[in-house]
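Quick one: structure below, then a few questions.
Complex shown without one protein chain; remaining protein chains in place.
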Amino acid sequence: MAIAEQIPREKQDRAARQAHLKQRLAETRELSTRLAGPLSDEDQTPQSMEDASPTKWHLAHTTWFFEELVLKAHAAGYREYDPRFAYCFNSYYETLGERHPRPRRGMLTRPTCAEVRAYRAYVDDAIMRMFEVDELSDEALDLIELGINHEQQHQELLLTDILSLFAVQPLRPAYRAETETTQGETPPLEWLSFDGGIFEVGHKGDSFAYDNEGPRHEQLIRPFKLAHRPVTNGEWLEFMADGGYETATLWLSDGWATVNAEGWCAPCYWEKRDGVWHQMGLGGLVPVDPARPVCHISYYEAQAFALWAGKRLPTEFEWEIASRDLPEQGNTIGAGLLRPAPTRAPDGTLQQMFGDVWEWTSSAYSAYPGFSTAPGAVGEYNGKFMCGQYVLRGGSLATPDGHVRRTYRNFFYPHQRWQFMGLRLASDA
Amino acid sequence: MAIAEQIPREKQDRAARQAHLKQRLAETRELSTRLAGPLSDEDQTPQSMEDASPTKWHLAHTTWFFEELVLKAHAAGYREYDPRFAYCFNSYYETLGERHPRPRRGMLTRPTCAEVRAYRAYVDDAIMRMFEVDELSDEALDLIELGINHEQQHQELLLTDILSLFAVQPLRPAYRAETETTQGETPPLEWLSFDGGIFEVGHKGDSFAYDNEGPRHEQLIRPFKLAHRPVTNGEWLEFMADGGYETATLWLSDGWATVNAEGWCAPCYWEKRDGVWHQMGLGGLVPVDPARPVCHISYYEAQAFALWAGKRLPTEFEWEIASRDLPEQGNTIGAGLLRPAPTRAPDGTLQQMFGDVWEWTSSAYSAYPGFSTAPGAVGEYNGKFMCGQYVLRGGSLATPDGHVRRTYRNFFYPHQRWQFMGLRLASDA
Amino acid sequence: MAIAEQIPREKQDRAARQAHLKQRLAETRELSTRLAGPLSDEDQTPQSMEDASPTKWHLAHTTWFFEELVLKAHAAGYREYDPRFAYCFNSYYETLGERHPRPRRGMLTRPTCAEVRAYRAYVDDAIMRMFEVDELSDEALDLIELGINHEQQHQELLLTDILSLFAVQPLRPAYRAETETTQGETPPLEWLSFDGGIFEVGHKGDSFAYDNEGPRHEQLIRPFKLAHRPVTNGEWLEFMADGGYETATLWLSDGWATVNAEGWCAPCYWEKRDGVWHQMGLGGLVPVDPARPVCHISYYEAQAFALWAGKRLPTEFEWEIASRDLPEQGNTIGAGLLRPAPTRAPDGTLQQMFGDVWEWTSSAYSAYPGFSTAPGAVGEYNGKFMCGQYVLRGGSLATPDGHVRRTYRNFFYPHQRWQFMGLRLASDA
Partner (left out) sequence: MAIAEQIPREKQDRAARQAHLKQRLAETRELSTRLAGPLSDEDQTPQSMEDASPTKWHLAHTTWFFEELVLKAHAAGYREYDPRFAYCFNSYYETLGERHPRPRRGMLTRPTCAEVRAYRAYVDDAIMRMFEVDELSDEALDLIELGINHEQQHQELLLTDILSLFAVQPLRPAYRAETETTQGETPPLEWLSFDGGIFEVGHKGDSFAYDNEGPRHEQLIRPFKLAHRPVTNGEWLEFMADGGYETATLWLSDGWATVNAEGWCAPCYWEKRDGVWHQMGLGGLVPVDPARPVCHISYYEAQAFALWAGKRLPTEFEWEIASRDLPEQGNTIGAGLLRPAPTRAPDGTLQQMFGDVWEWTSSAYSAYPGFSTAPGAVGEYNGKFMCGQYVLRGGSLATPDGHVRRTYRNFFYPHQRWQFMGLRLASDA
């Protein structure tokens, strides 16, 4: 249109971005509600351990994030829903005041789930009214986009945390009934080779990424090989049968101490029933399927397995380079899986890089060269956790669609197992 | 009636007992449901600490007690509601099999509250149908009576445990709104004297009592005096103002260690708001009323206060002898109090001996001469706890009406404070 | 003598007392040094656990006790040896200032053992010079007598603590080589009967006793029986063979939790070597002798054993009454035993009541009627520990000769086992 042509390009882009974010916001907020759907108000209240949070808390915290960072700063005349909620639902932002102790999140029976739902509706309504304004500022749009991504992370946690809660209950309830119970076999393994060289890694361009994915910079990579698929349950059973959990020399020193202190003899959520290994999952307690990627293992276990197999974990940069030409898609939340999908026979390509299970890398989680944190609360998002954790790549079956990228850096402590975590083997060329 | 006269006395008594127990059972079961009334399903799910249990668990455990001890043994053809519930709701009976770990009771979102209510209805129905039989055996009636008393104990715990949960929540919710907010003053203290001698103590007669109240036996008592009322909040504030919590020499060694480790500087549930001491209670957070009995104090604190006051705690036998001629009544649950009632001026009698607050005695909880435990699960009821705990007497505002007796021995560890616990001073004559 | 006759009786008594205490002081101080004789300076330094103290610390603390309570107050012109030592060697006296934390006593390499020996000599010399004065005040003499008894208690602890240290060392060193290695059998058991009635218990007369042994008062005792000898290792092996440590219903609730948390399956210091139960003792690791009293058991274990045997523990008053006519003598430290002496066949008398092993009673350690603590540091000696502990009677092979009395009340927590502790069965008549 002639008239449209008169609108400056930049203005057009912003309008399009605003419309796009409005749509994504609505979808994201709706997905959280949908994920809580199968859960009673009771299910949404306790926490299984300090690492995990109640469903209700996830629903409220993500809402508070929008209220605190978007509405209070950018919605003229916004009236806070309840001034006491900031104390209840701040997670770890030191710059945003005191907060309810993390280990006691499971005590919050008040506000009730119904009140939290009302809180969500109130905040949703207020943000949606912000969009009625012609032009939201870049800063407001940036924070809304951050809020969307933030809520997506909590959607994944909502699922991993409810699994953690259901797994310590005698009745081993299912989040959703599992209907498929096929048992397969581990397909043969193909090794794909990658050249070395100097490569750019880290996020590029204007699209959204977390601060820890940048600055983009060069890395010197040596030639390497990567397995075409993740390690499977079948292979893990071999590791166990070969005494993997009893052989000290396979383990990192801290890992061996953890194995002994915790009595680990299998992945998290595995238990033997009538002599058969079962796995507690979102679909309840089902027999372990040898064909599927092993899941809920710690970095310690991943390392021990790789040593046992005579291989190693890839670095996060090897993983990133190897995934360069792959579409950023896979079995993420939209696939509706309750367990990682079965692995498949080699076809000359990397399979299941995105989705199914997060893949442990050998890279300690640390800052990229030139990294610095933003001032204020947003600066607390990632940087302060850069110590003692390891990077995982690729997303899982519980990751919201479109959330993960090839530069995306997830991170957990080496002993943690309650996420959908697996591994893919690598080796020197 | 002529016909009735022909029924042997013993048979008449049993029929009367059966009718009476049926009535009490119905009332008791109904009271539990009523006590849970103000609580959402969420409120009924978590536990604030290992000592406390969720409301839902109390409702289910008391039901399981009837199912396990009464229905399975004495109801012909009874079909267990769900064989998995025994694992979920057994508390500490080693003879009745494995059980869900106590510190994880707050994780049990399944069965849901609705399912627990259905379980209650199912079991109630089954027991009520037992009563349709002409003559229940003495053993069955005994166990039903034990079950009633057992449930009454859990009714008190339900209230103390929900208070404990509400007290760790930022919103400090009220179990029921408190309307009365009078502030009074501590009335003067009168000392009542009691003669020494050899007295019989412990339960006498055929009426119900716990095994730990017998055998009845003789105790040598020295002349003593007892305060006409419990120690008040006003007096406790004086103790605090006089440095009670900072003076090592007032405290038992273990008590002083606890004061320092826990940072105690006031009774449990007290907190200062705008310079004024408030008390979290079933009615929410209200200013401390000097006229009322102090509550939620440990044995350690009771001992330190008594030493500070130049007095001592009574022994459990002094308490029992002193209450000999008093009616076993007071401000128990039927009085509908949310806090202990204000103390009153002396009138030459012991006031508030029953109800309001359990009173710490100086007596370590131990077996009476000749005590032995019954075989089987019932034998685990009291005896195995006779170590390291202290006896409290008299019942509290949360004790069901008719539950407490002058020979009734409640017991807790010296550091525990979450019950409605206070103290009454004694001294040598 | 005529002249002597002119000295008033009271004055004569005091002079005799003064002379007697001087003699006892010298002997007591010398015994401590002798007990440390077989130990290298290294042996005297570490502590095996928080409950235990280093030999060096015992030697210094007992010296500090005399310096602090006797010399500073009663020796004119006394110059403190080193003002920093009070901080190092105060044990638990809140009224005497800050002190080195108990769990770090094993870190005190300075002052060295040599310095501690010099400290002892300095203080001994100063006290001995006090005796050159004609007449020490009653208060000074009382404190000296208290100091002697205090040091005797630490002599026993010195031995139990060094055993505890040696037992956690791979080389299992012996305090002194054991030469006798006889193995016997448990003799038959005789039950001695005692009448009931009202008896006076507690310390009587002017001779030394701890404050917790009084006031003397009346107790109502029921007729009872007492075993003629302590329970033996042979009987304990039967208890073990019968599943004693695996049978929950035999145990107090706290005891069962301890058994499981600590993995107890035998008395403390027992270990199996080549299929044979051995016992670590002051003489090193030797095979368990069935004929000797079982030793190093907790109150929990004593209670479980008694229940298993169908008997009970005596009360502390039963023990005291039963020992009324026995000489206060037995296998105490002068007998030079490294283990309790073998039990013997019945002869119509109570055997081994004094010495060999302290005997757990069923009595919680609490104040006698009318008990009150002295003002100042001396008041911290016993009273503040009257909570959560149980009374043991009779002394052990590590108790200094003449230290124990029939009214003597030793006390430990129900889980503690490192003292020479055993049990004797009782029953109702």
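The chains carry the letters A, B and C, assigned in the order they are written, with residues numbered from 1 in each.
One rule holds for everything that comes next: contacts are C-beta pairs under 8 Å (C-beta built on N, C-alpha and C of every residue); 3 or more make two chains touch, one makes a residue touch a chain.
Everything numeric here is computed off the predicted structure, so don't read it as measured data.
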TODO: Give the labels of the shown chains that the missing chain contacts, considering the complete complex.
DONE: A, C
Task: Residue in contact with the excluded chain [from A:P103, A:G243, A:P287 or A:G370] - done: A:G370
Task: Sole contact to the chain not displayed, among C:S48, C:N233 or C:T399 - done: C:S48
Task: Contact with the hidden chain (one of A:R222, A:K272 or A:R344) - done: A:R222
- [ ] Could you tell me which of C:T33, C:S137, C:Q169 or C:T349 touches the chain that is not displayed?
- [x] C:Q169
Open item on the list: Just checking the interface: what residues of chain C touch the absent partner chain?
Closed with: 40-46, 48, 56, 84, 87-88, 100, 104, 106-113, 165-166, 168-171, 173
TODO: Go through chain A and note every residue touching the omitted chain.
DONE: 92, 94-95, 198, 217-220, 222, 248-249, 251-256, 299-300, 303, 362-364, 366-367, 369-370, 379-380, 384-388, 414, 428
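Please note the rule applied: only the chains that are shown with their structure count from here on.
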- [ ] Just send me the rotation angle from a CA overlay of chain A on chain C, rounded to the nearest 5 degrees.
- [x] 180
TODO: Indicate the whole-number Å distance between the mean C-alpha point of chain A and the mean C-alpha point of chain B.
DONE: 47
Open item on the list: Using mean CA coordinates as chain centres, what's the gap between chain B and chain C in Å?
Closed with: 39
- [ ] Could you list which residues of chain C touch at least two other chains?
- [x] none
